[in-house]
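Next up is a structure, given as structure tokens.
A protein chain is absent from this complex, but the other protein chains hold their places.
Chain nomenclature is as follows: A, B and C, assigned in order of appearance, with residue numbering initiated at 1 for each chain independently.
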Amino acid sequence: MIKVGIVGGTGYTGVELLRLLALHPQVSLRVITSRADAGMAVSQMFPSLRGFVDLLFVHPDEAHLEQCDLVFFATPNGIAMQQTRALLDAGVKVIDLAADFRIQDISTWEKWYGMTHACPDLVAEAVYGLPEINREKIKSARLIANPGCYPTAVQLGFIPLLEAAAIDVSSLIADAKSGVSGAGRKAEIPALFAEAGDNFKAYGVAGHRHLPEIRQGLACVHGHDVGLTFVPHLTPLIRGIHATLYGKLTRDVDLQALFEQRYSKEPFVDVLPAGSHPETRSVRGSNRCRIAVHRPQGGDTVVVLSVIDNLVKGAAGQAVQNMNIMFDLPENTALNIVPLLP
Amino acid sequence: MIKVGIVGGTGYTGVELLRLLALHPQVSLRVITSRADAGMAVSQMFPSLRGFVDLLFVHPDEAHLEQCDLVFFATPNGIAMQQTRALLDAGVKVIDLAADFRIQDISTWEKWYGMTHACPDLVAEAVYGLPEINREKIKSARLIANPGCYPTAVQLGFIPLLEAAAIDVSSLIADAKSGVSGAGRKAEIPALFAEAGDNFKAYGVAGHRHLPEIRQGLACVHGHDVGLTFVPHLTPLIRGIHATLYGKLTRDVDLQALFEQRYSKEPFVDVLPAGSHPETRSVRGSNRCRIAVHRPQGGDTVVVLSVIDNLVKGAAGQAVQNMNIMFDLPENTALNIVPLLP
Amino acid sequence: MIKVGIVGGTGYTGVELLRLLALHPQVSLRVITSRADAGMAVSQMFPSLRGFVDLLFVHPDEAHLEQCDLVFFATPNGIAMQQTRALLDAGVKVIDLAADFRIQDISTWEKWYGMTHACPDLVAEAVYGLPEINREKIKSARLIANPGCYPTAVQLGFIPLLEAAAIDVSSLIADAKSGVSGAGRKAEIPALFAEAGDNFKAYGVAGHRHLPEIRQGLACVHGHDVGLTFVPHLTPLIRGIHATLYGKLTRDVDLQALFEQRYSKEPFVDVLPAGSHPETRSVRGSNRCRIAVHRPQGGDTVVVLSVIDNLVKGAAGQAVQNMNIMFDLPENTALNIVPLLP
Partner (left out) sequence: MIKVGIVGGTGYTGVELLRLLALHPQVSLRVITSRADAGMAVSQMFPSLRGFVDLLFVHPDEAHLEQCDLVFFATPNGIAMQQTRALLDAGVKVIDLAADFRIQDISTWEKWYGMTHACPDLVAEAVYGLPEINREKIKSARLIANPGCYPTAVQLGFIPLLEAAAIDVSSLIADAKSGVSGAGRKAEIPALFAEAGDNFKAYGVAGHRHLPEIRQGLACVHGHDVGLTFVPHLTPLIRGIHATLYGKLTRDVDLQALFEQRYSKEPFVDVLPAGSHPETRSVRGSNRCRIAVHRPQGGDTVVVLSVIDNLVKGAAGQAVQNMNIMFDLPENTALNIVPLLP
């Protein structure tokens, strides 16, 4: 059994980790921390977990995380980097669901996140936890930077085109739409039901923190920098991301075959038949990414539609997938979930 | 392995059966029928099932249901009663998710459902599949009348009070609210997003088909007829029923203890701590009923709050629970699901 | 022109007052205060008002409210009572949309609101602003206690039955459902889209602040205390309240005629034809209350369905209606609005 700790269990990625791990046959949940709610039963805050999780929230100072085999950080940005070195030194593996270890260029990270980084050397060691790209490195990693939600949906949609050198990388466009749970379980007015409900808007057009992360990932695949315009939108869903991706084809290619072959062995990427339009609900609650690729009117613009559940493949599910890989378990352990539809 | 057939797999209870049965370790899904969509892959209609269900819809005439061990009817009212006798005669067990076998009084059924019943003798044999009341009978049943969604939520809330003879049965009130999936996957204007969204209304105040079913169930428990006012409402949820039940106490009783004791051994009924307010999302996608009992301001009115997922404990999940009981499997097989929250 | 000031213009009742008053032909909007957002353009916070409201938020200390003819308080409870005396002394009329002046019994108010009241004598003077009951008193009032949202919907539904002495007043039941805007524009987790969306729950069953307000109103009509169980629920609407009211008939009465006659001259109460089920969206954005009355199966239980828009007839619209009455304007001035459907 893998002894698991979770730091910061009161947000949406925390409760989603609990949903998935509660039924994981190889996981023993040892500790869940919360500074503000220490002493409260987890299932009091999240009644959905009644009968599945019996733990109380524990204050970070009393968590004894060093006794775990693996610690997930489901915390705001800037927390994991304070505690990771001590855990690694104690032989504990770490998966950070926040952004502390995602950006290799420290000055870029510090600019976008507005903090001084506490451990640049660990950033260099961290493996970016997108299994479809880094599965081998993940197997032996001590420290995983779990990808962001938008970056997961966008990268999985662009990767086959970049690997095949089939599109002009100077002007990629990612028009992405997210459900409101992506904003986290934080008391902020724009995320209120009466604000976000029956409403649609773009945000962060001037620049969103996931932009440098996506650019880094795409540059890695392509070999050089890419030009990307990224426009996120807030849509009145609870869960779900839909990325609509646009690129200009530079050569003729069988797009459907290209995508199907690229992901033929991936357990969590499903390429839909030609002409399909994936719905966010078709992955609700599951770790799948579903993708369709189009070439409207046979022109030179390729349109990729990519959907994930932002809390699963975009956060907690991918983290569990990474854990399974790190501990040499079947990759879909505890992730063999039929999406909830309707 | 139990060889299972589903008649009428294109509605919401059908796809929900598929979601649950796809991962059931003792079930072999043999056939799913659809008159209108025969030949189409099930996963084409419901992409959420891609990777889990490989069957095509089969025309009823070519279904060979008699080769199954168990057939679920997820059909409109009036279909199951036409086919059940032949299946029973062939040794196949039947669970009807519609209303054909729910009402023991045939003339009452015919009045509310507007049809002549095809097999009154089988109604007499049928067991009403509410395990919390009829578990023993279900074990040996050939034919199960799976309860309606409202009746499940309402009966589970009233049963402890009736069994304890603690309330005036002459004027019970059940104010119930249902998500829109309760109306089924039918193309009807009132169920459109632009009609049912951001809107709340009562319906069927003069009389709803679930009224006689609830009355029958409560009378069974009480021993005599009960007086019940039942007002259903449509609320802009996809899944979920919330029943708010009112009764007048006739004697002093420890309500919390009464409910906790009544359901202490039930795997799918969860009595919340005193003072709680169950949320529909706390059971989303799961087979649980969560209940809280209140006595506002210490007066003589008892208020019971009861929530279920109408498609699970209110339909497909309860059907699988009944199947597990009939085939002597652990009752929560394939039903050990953490609710999806948020 | 009526010179109008608004104290606390950043909440939902504030912006709703602005929506209605911006087109009121007899109103000159002079000042809107906000402590936190002084200096910001109102239309920056609420872009829906661009082109209609040019004011900036003003700090309360610089508002010169005494120069207004009328001041609306769209503030949290406990603010209006601090400032009302000075305004009245300066000859300014006051309409409080919060609860400071609603409860005549000071100790009851202090118990439910957890504060010491600053001006009990003004409570005695204040007129409860439900025009359907108090129109004459409102005409000459200096100070209006604008009713709460639930109390408006519930009282309008019960009044005809109480006036006709047709029901047993010892055990009235009000099962009420509110949209999330009723919680106000406050950053609180339970009102987040990802919490309140696709979810339904009761709250405050043990006791809600609107309970004493409703009881007081019903007792006023009846002449003596009434017994009332009030259960509020949160439903995933933005706007709208649906009250489902239950009472036991004590004598035979033509319910439809009773309701139609009671409200035949009321401009904002619409009694629907027999057998109707009012929808919340049928009053969205308007000052109407729509009511239907049922007697299921001809029994002795009467069921009243009453819907309002909680921000209009339940708050800002009723406040404007009161203003129109106080200033001897046609009662529907600026309130002649067709509900927004769909």
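Criterion: a contact is a pair of C-beta atoms (placed from the backbone, for glycine too) under 8 Å apart; a residue touches a chain by one contact, two chains touch by 3 or more.
Just so it is clear, the model here is predicted, and its values are computed rather than measured.
K.L.:
Check the whole complex and report which displayed chains the hidden chain contacts.
P.N.:
Across the whole assembly, the hidden chain touches A, B, C.
K.L.:
In the complete assembly, which of C:R19, C:R262, C:H294 or C:K313 touches the absent chain?
P.N.:
Checking each option in C:R19, C:R262, C:H294 or C:K313, the one touching the absent chain turns out to be C:R19.
K.L.:
Just one of C:N77, C:T152 or C:S181 touches the chain that is missing; which is it?
P.N.:
Touching the chain that is not displayed is residue C:S181.
K.L.:
Suppose we count only contacts with the excluded chain; which residues of chain C make the list?
P.N.:
Here the touching residues of chain C are 12, 15, 19, 22-23, 46-52, 181, 185, 197-198, 238-239, 270, 272, 276, 278-279, 281-286, 288, 290, 311, 336, 338-342.
K.L.:
Residue by residue, what part of chain B touches the chain that was omitted?
P.N.:
For chain B, the residues touching the absent chain are 12, 179-181, 183, 185-189, 191-198, 236, 238.
K.L.:
Pick out the residues on chain A that sit against the missing chain.
P.N.:
171, 173, 175, 177, 179, 194-195, 197-203, 205-207, 227, 229-231, 233, 235-240, 242, 244, 246, 248, 275, 277-281, 284, 294, 296-297, 299, 301, 303, 305, 307, 342
Keep in mind that, in the parts below, only the chains that are shown with their structure count from here on.
K.L.:
Among the chains here, which has the CA centroid at the largest distance from chain C's centroid?
P.N.:
Chain centre farthest from chain C's centre: A.
K.L.:
As a quick test, compute the distance in whole Å between the mean CA positions of chain A and chain B.
P.N.:
One centre to the other, that is 36 Å.
K.L.:
Please compute the C-alpha centroid of chain B, do the same for chain C, then give the distance between them in whole Å.
P.N.:
From the centre of chain B to the centre of chain C is 39 Å.
K.L.:
Starting from the mean Cα coordinates of chain A and chain C, work out the distance between those two points in Å.
P.N.:
Distance between chain centres, rounded to whole Å: 45 Å.
K.L.:
Do you know which chain A residues sit against two or more other chains?
P.N.:
12, 181, 185, 197-198, 238, in rising order.
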